[in-house]
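Only one protein chain is missing from this complex, and each of the others stays in its spot.
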Amino acid sequence: MSNNSLSFWEDSGSSRSGIMAWLTTTDHKRIGLMYMYIILAMFIAGLCLGLAIRLELIAPGRTIMDAQTYNTVFTLHGVIMIFIVVIPSIPAAIGNLVLPIQLGAEDVAFPRLNLFSWYLYVGGTLLALVSLFTGGGAPDTGWTFYVPFSEFTTTNVSVAVIAVFILGFSSILTGLNFITTIHRLRAPGMTWTKIPLFTWSLYATGWIQVLATPVLGITVLLIFAERVLGVGLFDPNKGGDPILYQHLFWIYSHPAVYIMILPAMGVVSDIIPVFARKPIFGYKAIAFSSLMIAFAGSLVWAHHMFTSGMSDTAVLIFSLLTFVVAIPSAIKVFNWTATLYKGSISVEPPLLYALGFIFLFSVGGLTGLILGSAGTDVHVHDTYFVVSHFHYVIFGGTGFGMFAAAHFWLPKYYGRMYNKKIAKIAFYILFVGFNLLYFPLFIIGLEGMPRRYYDYLPQYQEGHVISTVGSWILAVGIIIMLVNLWRGFTKGEKVGRNPWGAATLEWATPTPPPLLNFDEEPDASRKPYDFRGITPDE
Amino acid sequence: MDTTLIDAVSKVDTAFKFIFGISFIILFLITAVTLYFLYRYSRKRNPEPSQIEGNLVAELIWTIVPCIIVGAMFWYGWVGYKALREAPADSYEVKCTARMWSWKFEYPNGKTSDKLYVPADTPIKVDLTSVDVIHSFYVAAFRVKMDTVPGMHTYVWFNSGEPAEYEIQCAEYCGVRHSYMLSKVVVVPKEEFDKWLNASSSATEAPNEGEEVMKKHGCFDCHTTDGTELVGPSFKDIYGRDTVVMENGKEKTVKADDAYIEKSILEPGADIVKGYEDMMPPTEVSKEELAKMLEYFKGGGKPAVRAGAKGAEVAEREGCTGCHSVDGSEMVGPSFKGLMDRKTTVLKDGKKMEVTANVEYIISSIKHPSEYVVDGFEPSMPEYESLSDDDMKALIEYISTLK
Amino acid sequence: MSENHEHQHHILSIKTAGIILVLLLLLTGTTVAVSRIDLGFLNVAVALTLAVTKALLVILFFMHMKYENRFMQMIVFLCFLLLAIFIGMTFFDLAYRGG
Partner (left out) sequence: MSNTHKDYAGAKLGMWLFLFTEVLLFGGMFVLYAAYLHEYRADFHVGGKQLDVFIGTLNTVVLLFSSFAIAAAITFIQQGKKKLAVNFTYLTIACAGIFVINKTIEWRAKFHHGIWPDSPHLREMSHGENIFFGLYFLMTGLHAVHVVIGAILLSVMVWFMKKDVINQQDFVKLENAGLYWHIVDLIWIFLFPLFYLVL
């Protein structure tokens, strides 16, 4: 075992120092943090674009930008948020920080590959930024790159899709790494039913990353090939079928939404028992439902295409299967709620964010049922109803999951605690702002406000105004939260090994953890949610 | 109204209500239970947690019950969907072609328009296709939406119901003017629809605006346009004629010019046409409305044929105005205003050159836009090779009026 | 480690490898030969069946899958199953268009 007096901050494990020690590190914790910083920066950029969208939409007609700019802004907003922020967020950042320690391992199975993934991620991100300033201008296709428009437009789509390809590759390698780690590097005694649920969720996520992402890879490569060679695979004038593109795109991108949500569900499954001080309700059901979501989630892609002109038979099948995926999510929600029953609950910030997750995700998920039902989807497809649905599940779900994870785990890695009171205040502002921002969008969506509209009919203005005001409140909440975390991690009170009194292995190591994670052989045979005899040690 | 026809909308709405209803109940229960637990089992009230790891019965219940619930949701949704797809066999069929960024509707007799005119109380089936990228035909009021896919034909159907107007919006992102790709479904009474459909002159294609205004104010309750007499004199050929009126009981002949007509509308009691009673109510009309009416009268009950009016229509119908403004502002392409005979810098095969936009140039720009691409614009204009000579002439005439 | 019962690497004998190669070549010959005969729709089916057989031989022997543990065999199967699902389910659309 390694020298236990130095944390991974001080001990880089190599002779290099300073920034070079970070850029060449193979330590999963450092890599996790490097992911986090870039994700955070891009998240803020994406949020600002969101803010700009809202500002433009506060009134019909031109407010702050012209139509072409608007189109590139929502495209960037979508591409950044989906491919650069949310897909890597919890797995690559928090997953890297937490997963190996939860398993009692020193690192992931392929540490160098892990660093390589990070470089791919950075390369993809940079290339995406390059696409903004070169060629025919920033892409204006929406994050879905639908053909034939994406083949005709003269903006810089080619570079953007290559960026997406590289980001996808990075995601694949991370998933591959985690699956192998979970199979091979569990500490002695860590049987499959003792793996913490966060890691379980990353396991399911890993499989989606490995099996679905390549399809995205080939899809974007085909766009590139079409733009360069003009083969015409999707061009009806040359015999191609544009709807096939949509199939390929969604074969990846529907499972991708579960890449986004599963890890957040894992976070919540790990947090709730800690603050209720009792075992999670239905461990096996939650673990198994993750796998179910991963598998069944691969079978529903065409629910994004109910109005695309595909056959009615396909609508029937895919609508039915979509409802099947809702079941494992429902099981999880019920189990989380049941975990609180007869607990001894203390509402600390991580729990608060986790509960916020449950509510917002439920709203998003339940409106997903409207979308999954064929007749109703025809009406609300490509309207603000969908926009609201996915912000509730992605931002309300994954976003709040990420915030919960940050409040839960980061003190461990920075060794310092944030101000809990401010964290709670930030939560309430966020929560109010969030609903004010997105709830009105459901209503104007139902009234028929199409998405990706630069300008709109006057009857929708009221909803847009409320929503824009909501975005400002939300912005205040985010700023307070981020500043509080940042202040906490630089100047906050020092914390001990186990500030929350949690039972998984990452809390059994020194704070911050040493380079190879453990100063003594961890006892991995203990159940992950058995809190008897564990007390918080702040 | 035939009740089977409103079915699709109501079936879809039933699905909405069912899913929203259940979702609301579930959300409410989960939230309430969570809040109760937070209160009841807070550390203060319940310092000792119970070690419950699970409960098979409970878990089975909340697996099976949701299965049943979502099964029902699926069913309602599917029933709604089926209703949206099964167009009655006797539907009135209109063809719709979408293109950047306008809609073109073609009726069985070959007539085309840029708004969708349909007879009231009829099932309408719209056959959809696109010539460039994917658009989506969306009429919220009828709960219908369907992508228009190039190279493919899709359809929607709806029951037109009572005379009214509904918004058509393009619901699939299609480029810079996506949000302006709007039109209307105009439901008109059956007879009126037939009349409109069979009117040969394309100049009356859209019911003209003056007529529209007068309809609104109910003028036609008392006046006709075909020379027959109702309560008031007919509007036929009214403009410019000599009219005998009674002013304070004295006969007087006046010329029916703008001032006269205006006065007749605003102060009907001032001079009464001989042989009629002082029955006409004063009407509140705006300046614009007045202007429209005057134009209507000038046309002898038909709108005046302005120079280029036909071209304007063609431009509208062919979607030119989706990309070109007529007021000098720059949209996707250069404005038509002042286009004729201006000097333009264009790119031909990548080389810059100066050209004068004479008639030949404009024709070539319309038929083969990619040959000369105006500097500073994308070569995104579609080719209009199949434009008829008539339409082309009209367009040129129209463009040359826009000084 | 839970799956540590390996470390007796199976060694594929050169003889087996040779037999597999011969089989593969024979199958290739058959594929080409059969494609010369017009069986209508069956042609595609036969060609694919032969291709799948060849693929199985490669996976099982050359790629040692026959000697791997259950889990590995299962995930390989899962991968191809998923691909089959992607293709198959796309046909819920393609096969019923316009009908």
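Which chain is which? They are A, B and C, in the order written, and residues in each are numbered from 1.
To be clear about the criterion, contacts are C-beta pairs under 8 Å (C-beta built on N, C-alpha and C of every residue); 3 or more make two chains touch, one makes a residue touch a chain.
Keep in mind it's a predicted model, so treat the numbers as computed, not measured.
So which of the visible chains would the left-out chain be touching?
Contacts of the unshown chain, counting the full complex: A, C.
Please identify which residue in A:F110, A:F288, A:F439 or A:W472 touches the non-displayed chain.
If we include the chain that is not displayed, A:F110 is the one touching it.
Where does chain C touch the missing chain, residue by residue?
3-4, 6-7, 9, 11-14, 17-18, 20-21, 24-25, 28, 31-32, 35, 38-39, 43-44, 47-48, 50-51, 54-55, 58-59, 61-64, 72, 75-76, 79-80, 82-83, 86-87, 90-91, 94-95
Mind listing the chain A residues that contact the chain we can't see here?
Output for chain A: 105-107, 109-111, 113, 172, 175-177, 179-180, 183-185, 187, 210-215, 217-219, 222, 225, 229-233, 238-241, 244, 247-248, 251.
One rule holds in what follows: only the chains that are shown with their structure count from here on.
On a C-alpha centroid basis, what's the spacing between chain B and chain C, in Å?
Roughly 56 Å separates the two chain centres.
Measuring centre to centre with CA averages, how many angstrom lie between chain A and chain C?
Result: the chain centres lie 36 Å from each other.
Take the average of all CA coordinates in chain A, do the same for chain B, and state the distance between these two points in whole angstrom.
41
Tell me, which residues of chain C touch at least two other chains?
none
Where in chain A do residues touch two or more other chains at once?
243, 312, in rising order.
Would you tell me which residues of chain B are touching chain A in their complex?
Interface residues on chain B, with respect to chain A: 11-12, 15-16, 19-20, 23, 26-27, 30-31, 33-34, 37-38, 41-43, 46-55, 58-59, 62-63, 66-67, 70-71, 73-74, 76-85, 132-134, 136, 138, 140-141, 143-147, 149-152, 154, 167, 169-180, 182, 378-380.
For chain C, which residues are in contact with chain A within the complex?
Answer in residue numbers: 1-3, 79, 82, 85-86, 89-90, 92-99.
Hey, which residues of chain A end up touching chain B in the complex?
Counting only chain A, the residues touching chain B are 67-68, 71, 136, 140-142, 146, 148-149, 152-154, 236-237, 241-243, 276-279, 281-285, 306-309, 312, 315-316, 319-320, 323-324, 326-327, 330-331, 333-335, 337-338, 340-347, 355, 358-359, 362-363, 366-367, 369-370, 372-379, 381-383, 446-448, 450-457, 531-532.
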